[in-house]
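The following block contains the structure, expressed as structure tokens.
For this view, one protein chain was removed and the others were kept in their places.
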Amino acid sequence: MLLEVTNLRTSFFLDNGELKAVDDISFSIEEKQTLAIVGESGCGKTVAAMSILNLVSLPGRIISGRVNFEGANLLELNNDKLCDIRGRKIGMVFQEPASSLNPVFTIGAQLRETLVRHTQLNKHEISARAIKLLGDMDFKEPENWVNAYPHQLSGGMKQRAAIALAMCTQPKLLIADEPTTALDVTVQAEILDLLKFLKEEHEMAMLLISHDLGVVAELADRVTVMYAGKQFENASLEHILTVAKHPYTQGLLKSMLHLDTINNDFLEVIPGSVPDLLDLPKGCSFHPRCSLKESICQEHVPKISLHKNNTLCACHLVTNQY
Amino acid sequence: MALIPGANHLRDHRLKRGGGLLTLALLLGLIFFFKHTKIMEFLNSKDIGSWSAAFIFIVLCVVTYTYSFVYAIKSRSKKDADSRRNGALHYAYKRFSANSLATFSAYLIVLMFIVAFLAPIIAPYDPHLINDVINTRYLSPSFTHLFGTDSLGRDLFSRALFGARISLSIGILSVLISMSLGTIYGAVAGYFGGVIDNILMRFVDVIMAFPIFFLMLLLVGVFDASILMLILILGFTSWAGTARYIRGEILSLREREFIESSRAIGLPAHLIIWHHLIPNALSPVLVSATLMVGGMIMAEAGLSFLGIGLRPPTPSWGNMISEGQEAVFTGWWIAFFPGLLLTITILSFNLLADGLRDALDTKTLMRKYV
Partner (left out) sequence: MLLGIASLVFFIIHIAPGDPLDMLINQYQRNVPSPETIEAFRIKYGLDQPIHIQYFKWLQNCLAGDLGESFRYHRPVTTLITERIPFTIQLTFLALLFDALFGILLGIISAVKQYTLTDKIISVGSLIIYSIPGFWLALMLILIFSVNLGWLPLSQTRSLDYDLLSGVDQFKDRLMHLILPVFVLGIASAASTARYLRSRLLEVLNEEFILAARARGIKEKAVIFSHALKNALIPIITIYGMSLPFLLGGSVLIESIFSWPGMGSLAIEAVQNRDYPLILATTMMGAILVVLGNLLADIMYAIVDPRVSYDT
């Protein structure tokens, strides 16, 4: 097992209460496997990813849990060792390429900085490596783009530069936080193809964070569904797409745009909206929006439990007989 | 219990407000105890300054007691006010009161205003009184003369109290002028845009290019500086920044959809400006206005210090410091106390502005992650 997250809890301590952004989440990623965390915006996906790298800053705090990466608990490592893993063994790509690149340094400078930090190459090798990295990310004439500032790049190019930064040292695991959300549709496909290629080429595991099941279906092997800080379901991609059990997952699937639904009258949506994380409903946090809810859902929080086919699900209505 | 102001607040653990009320009541009581003859005398006085001081004293007493009395009655009938208070303003208020430095300065400013208004009552001596100069001049601070006396034997504490009147009223009034001028000017420029905007803003550019203090110097020197004139000059030289800010804010706001929609339903221009644009840009203006009060007080003191603002014998903190400069070898206290008061006043306004900014800024709340 490459990465194993167990019982992770991260909260933000705000003026008006404790906001449980990640509430008891467990998942694991094998080598070369791609796990996707799916959920609506504000459900804690990003915080979960940040917690893995121990990058949550005040007023947020990781309360409990373990993040085992290659046998070491990242949450207990000292800063120096943690910095050696960040960027070297685990790379990260952010949602907004425009804001994840430092605007006052050239792309090349940022690449070289990272390479200097994590490799023992000499100056010339590093410059050459930076150019090669950009070339690998489908930059045409990379030697010209090395000296460009982020604002001179288009959105797609920025994201490819950001991926280059994450791929500097060929990490074992790439965390991609909504890598395509901020981009145009055509560019999205380009970035997806690139990620797919890199994954195969470097035999890399990936943690993909997305709200878009279309993107997930392209890349993921296994999917975990989050809602309001809690984990609702964890199963293989195939399983999720075909026989998902949790009502929320089913809702997500139905609201997805399929080619065959275009002919239908309209897209189904999940009624209501994501609850306020500071003021969660009693019982199952999804019950006000759930079409199948029963009285027990309003009283007790469902526990996540193991079902057939190595599937995890947290719903009162999904019993073991399924 | 109900008869002691603030007691009920203290019982309900609203310590700051209760303490404030109690101190205020004590202060008023003490003043009344020692100065009641003076108050009575002032009430019959024809001099508007003295009369207003006595009048304000009575108003203050009435307000303090009615407020605590009403609170005492209400608190008996179980207050369910908290359930109603959920608006943004209440939230800002809560954040503000959590900032103890800012709350303290707010109380201090209120106290200073009260003391300044009551100056004729509180002051132990006539600020202009010159009597037996040889024996009374350059007395160092003591219990009879808290801040000492100056080169003419005038009591500096009394003069400082009257100086507070001038500093505070000049500060507040000039900022009021400056802010309303700047807001209206900026709103007009921003709303109409185009040629009007261009011309108006060119003028602002010109004004902004001046070192403001030079401009004030010029105006104060050229016009004769009475208090009223000083207020006008300070107000009329410092609105350009506000105007520019408001214009920028409104330019960005007017592109927003709710403005478009009010235009679409045919609201007239002045209503859109008044009901939509200005309230949206208000809270930063409030903060900068508070900040500016300190600046204005400092500017007035500076001008008076140079001898071209308020001239003696009118007591102003600025010209008192200037008198202290002349007597720098004989009496350190002459310049020290007015300057200290000046610093405390300006600091209070700056702290208040800081607190307001933090309280009103909703952006910092949860920008990330969630």
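Note that the chains are named A and B in the order they appear, and that numbering of residues resets to 1 at the start of each chain.
The working rule: contacts are C-beta pairs under 8 Å (C-beta built on N, C-alpha and C of every residue); 3 or more make two chains touch, one makes a residue touch a chain.
Quick caveat: nothing in here was measured; it's all calculated off a predicted structure.
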| item | value |
| --- | --- |
| Shown chains that the omitted chain touches within the full complex | A, B |
| Contact with the hidden chain (one of B:Leu111, B:Leu215 or B:Leu267) | B:Leu215 |
| Residue among A:Thr34, A:Ser100, A:Thr224 or A:Thr249 that touches the chain left out of view | A:Ser100 |
| Where the unshown chain meets subunit B, residue by residue | 101, 202-203, 205-215, 217-224, 294, 298, 301-302, 305-308, 321, 324-325, 328-329, 332, 335-336, 339, 342-343, 346-347, 350-351, 354, 367-368 |
| For subunit A, the residues touching the chain missing from this view | 50, 53, 55, 58, 79, 82-88, 91-92, 94, 96, 99-106, 113-114, 117-118, 149, 151, 162, 165-166, 168 |
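The criterion applied here is as follows: only the chains that are shown with their structure count from here on.
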| item | value |
| --- | --- |
| Centre-to-centre distance between subunit B and subunit A (centres being mean Cα positions), rounded to whole Å | 52 |
